[in-house]
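The structure is given below, and queries will be raised subsequently.
Just one protein chain is left out here, and the rest sit where they should.
Residue numbering begins at 1 within each chain, and the chains themselves are lettered A and B in the order written.
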């Protein structure tokens, strides 16, 4: 009997110990609490498409200008965008929100970019916003960036978004598929 | 007696099980661990106010320039700022720190912006910094952006900041009220 109770005590101590241990020592399960797939569409202003353009070059290196993406793989070009978000890969589908932010081309040798932006939702499905930041080595089939926060339906969320270039036309149009895996949901 | 001990064992197992479950399955309480209200003041350089200006246009689309905010709702303008933070809504109150970073105007049809910046504190009340990012649809009465991190007194913090335009004068001065609700405090 006494041995049994001693064993119980020991178990209790272990339990108390483990539940008091700090959060970050606990192995977290890499299973998303929310998944979401969306597309957004970027039409860069090139001097001739003012009506349709959803983005524009706003910064450029000394060897660049604001209507043509610069040489050296566009190194140094800064582009501000306000792109429609759609549920499928059709540019003309009703947008569920806007992708707003900027990207920079940041390598001379190959195309690669860095971006920071928000998905701003305003639809029956979703209200609120999701904020992103990260490197986008766009010649890779898929690239992972961070979901760094959210508001509204996405209050305090964190996760990883996998980008893939779903289509592009020359240097004027591209469409990104965004597979979001959110691992923190409140 | 034996039944009692069995029950204890069962409870123990449940306890051990629940404390080992991953953090993100646990329902989190949406109650801030810290609240903070501050103001910051932005005076945009317009070619005539070099002495007082706290911000300047540093990027612009091809149809814009660096001393006047561009047409089309300033779409594409990039503004760098170093603005005083005050405890109340008075520009001339002693600053408790500086709001430093940038914002971009990112929509042709209406005024809306995207910003990333830090509150850098240096006062008896607060040391350290808070980092922010998110979309700011500035025609809305209130807008939520993410608190994505912090240092010093705000080590590792996360939360949501609600922005509201407290006042503005033409296109030269505006004052933002920032209601911070921090949900992660270390």
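Here, a residue touches a chain if its C-beta (ideal position, glycine included) is under 8 Å from a C-beta of that chain, and two chains touch if they have at least 3 such contacts.
Just so you know, these numbers come straight off a predicted model, no measurement behind them.
Touch with the chain that is not drawn comes from one residue among B:120, B:145 or B:178, which is B:120. Only one of the listed residues, B:61, B:137 or B:150, touches the absent chain: B:150.
From the set A:60, A:138 or A:185, the residue in touch with the chain omitted from the display is A:60, counting the whole complex.
Checked against the full complex, the candidates A:38, A:53, A:96 or A:145 give a single residue touching the omitted chain, namely A:145.
By the touch rule set out above, subunit A reaches the unshown chain at residues 5, 8-9, 12, 15-16, 19-20, 22-25, 28, 30, 58-62, 64, 75-78, 104-108, 112, 114, 116, 133-135, 137, 144-148, 158-160, 183. Taking the whole complex into account, subunit B touches the unshown chain at residues 4-5, 8, 11-12, 14-15, 18-19, 23, 26-29, 33, 45, 47, 56-59, 65-67, 78, 80-82, 98, 100-102, 116-118, 120, 128-129, 131, 133, 148-152, 155-156, 183-186.
Please note the rule applied: only the chains that are shown with their structure count from here on.
Centre-to-centre separation of subunit A and subunit B, using mean CA positions: 19 Å.
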